[in-house]
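Just one protein chain is left out here, and the rest sit where they should.
Naming follows writing order (A and B), and every chain is counted from residue 1.
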Amino acid sequence: MNKDASTTGEQFRITQDQLQKLLDVLRDQGYETVGPTVREGVITYDQIDGVEDLPIGWTDEQEPGKYRLKKRSDKALFGYVVGPHSWKKFVYPPRQLLWRMHRDNGTQKLEEPSEDYPRYAFFGVRSCEIQALAVQDKVFMGSDYRDRYYALRRKDNLIIAVNCVEPGGTCFCASMDTGPKARKAFDLALTEIVEKDQHYFLIESGSDIGTDILSELKSDPATDKQIARADELLEKAARNMGRQLDTTDIKDLLYRNAENRHWEQVAKRCLSCSNCTMVCPTCFCSTVEDTTDLTGTSAERVRRWDSCFTLEFSYIHGGAVRPSEHTRYRHWITHKLASWQDQFGTSGCVGCGRCITWCPVGIDITEEIKSLQDSESLTSDEAKAKE
Amino acid sequence: MQDLGPYLKEHPFLSGMTDSHIDLLVGCASNVKFDIGDFVSREGQPAKQFYFVRHGKLAVELQTHDRGPMMIQTIGEGDVLGWSWLFPPYVWHFDVKTVELTRAIAMDGECLRNKCEEDHELGYEIMKRFSHVMVNRLSATRLQLLDIYGKRK
Partner (left out) sequence: MANASEILQPEALSNEMLPRLYTVNKLYKDTHDTFTMELVPADGGPSMSFLPGQFNMLYVFGVGEVPISISGDPDRAIPLVHTLREVGSVTSALRTLKAGDTVGVRGPYGTAWPVDQAVGHDLVLLAGGIGLAPLRPVLYSILFRRRKYGKVVLLFGTRSPGDILYKKELQKWRSRFDLDIHITVDRAIRPWRGNVGVVTSLIPRASFDPMHTTAMICGPEIMMRFSIMELTKRGVPEDHIWVSMERNMKCGCGFCGHCQCGPLFVCKDGPVFVYPRIKDLMNKYEI
């Protein structure tokens, strides 16, 4: 392709060979390429060297509390949605050494950790996940305080997006307005089209870097018919989400219902296991661990992911602020869908469905909101009759 | 005899009371003074009087066999002391001892009870004011019970 002819937003058609070429180009440019790959029965994100590392011909079946990999009838490269991991682990790792301190003859010295972080190319990022990264950007870089560790890891990320043509069983990005098509904040975006007789990808650039990389690939301008086909698939995907969430008035709904007895019903099922917070691509809570070596001359401080479902999370002298399971669940869902908006000007939920799939008892965030909405539309007598 | 009307009128407990009611109260009132360390009441003794404190400080105490007298509450200027006179068997439940030199207006319990029986409007006024004091002391006691500054295990 002629570089000058390439502008952002324009669609091109490439083959699978050119995807391999894309990975080669990225690695030649010094990027560490990470993307979806099958590990221990799930699709996770890890280093990928070639197209063959992708979960070719796999799909995932997802329902509340259920995740299964299944063989597809075709050789699609991106024929699944999101697994338990998210890109969060690369920019905000589960454990981050904050610093070390050394003690010698009564004096203490601080040692900062190495800041030699990889330059990542995230390959196969779903639209909801692009939004999740944007949400965490606001958390860690959007206020007066900015987190250096996050900012440095996030700095040079290259985003190769994949538009979702087949939503999963717990997906609801269409409700959250975060997908299934990547609209912004990517360098390159792919749409995979698998037909009986042909298998190809539409690719568009979303940044100058993306345009430069695209110019290295052999591509043809996409035909109107191909573009129409991709649009058709994406529109169909938006209509076929596994879940739906009515976000009308959702912030006030949750604030209004802080003391709704419904939370006690949820708590009967919730195990406070914190899975939902661990798989969530936007959950950002952390705690710190302080340790010393055996001789007591070196100490280190590590930040690690934490969950608001633990009792210790809100501990102050005298006890936890939220000792009850139901108030911890209420806190999580209210934070995600309501107070996040007050804090960061955006919803904390991107509709990826991970918390539904990975909840061991299948608690469904969309169903819980629906229950609250229903409880308000019933009169109290009707509600009683229902019980 | 000294006219205690003006003193009664300015006591916060009686603020807003009509002159005619104050006049009725004056008939049961007498001026008293207690030195530091005086007992104003003893647990189990007949509660013949109650007091409108004008100034000074008194401690409501409870005798414990292992820790000695525990101070439950102090009462001072503008407070009212004692409600045992209001209910049978008209017996003090606590010891009250002065911490500072205290001046008060003592009210004869039986005298006021009789007036309240005769004049229910006065009775209602007195009852309203006493229940307000009791509710405040009860909620203060509840707060005290929580031991909010104590160390938690």
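In this text, contacts are C-beta pairs under 8 Å (C-beta built on N, C-alpha and C of every residue); 3 or more make two chains touch, one makes a residue touch a chain.
Small disclaimer: the values here were computed from a predicted structure and weren't measured.
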{"item": "Contact set of the excluded chain (shown chains only)", "value": "A, B"}
{"item": "Candidate in contact with the missing chain, chosen from A:10, A:63, A:137 or A:216", "value": "A:137"}
{"item": "Touching residue (missing chain; options A:228, A:258, A:361 or A:378)", "value": "A:258"}
{"item": "Touch with the omitted chain, as defined above, among A:77, A:132, A:159 or A:203", "value": "A:159"}
{"item": "Among A:71, A:196 or A:317, residue touching the chain not depicted", "value": "A:317"}
{"item": "Contact footprint on chain A, counting only the chain that is left out", "value": "98-99, 101, 103, 106-108, 110, 112, 134, 137, 139-141, 143-149, 151-152, 154-159, 185-187, 206-207, 209-210, 255, 258-259, 284-288, 290-292, 296, 299, 301, 303, 306, 308, 313-317, 321-324, 327, 331, 334-335, 338-339, 342-343"}
{"item": "Footprint left on chain B by the chain that the document does not show", "value": "57, 59, 67-74, 76-78, 99-100, 136, 139-140, 143-144, 146-151"}
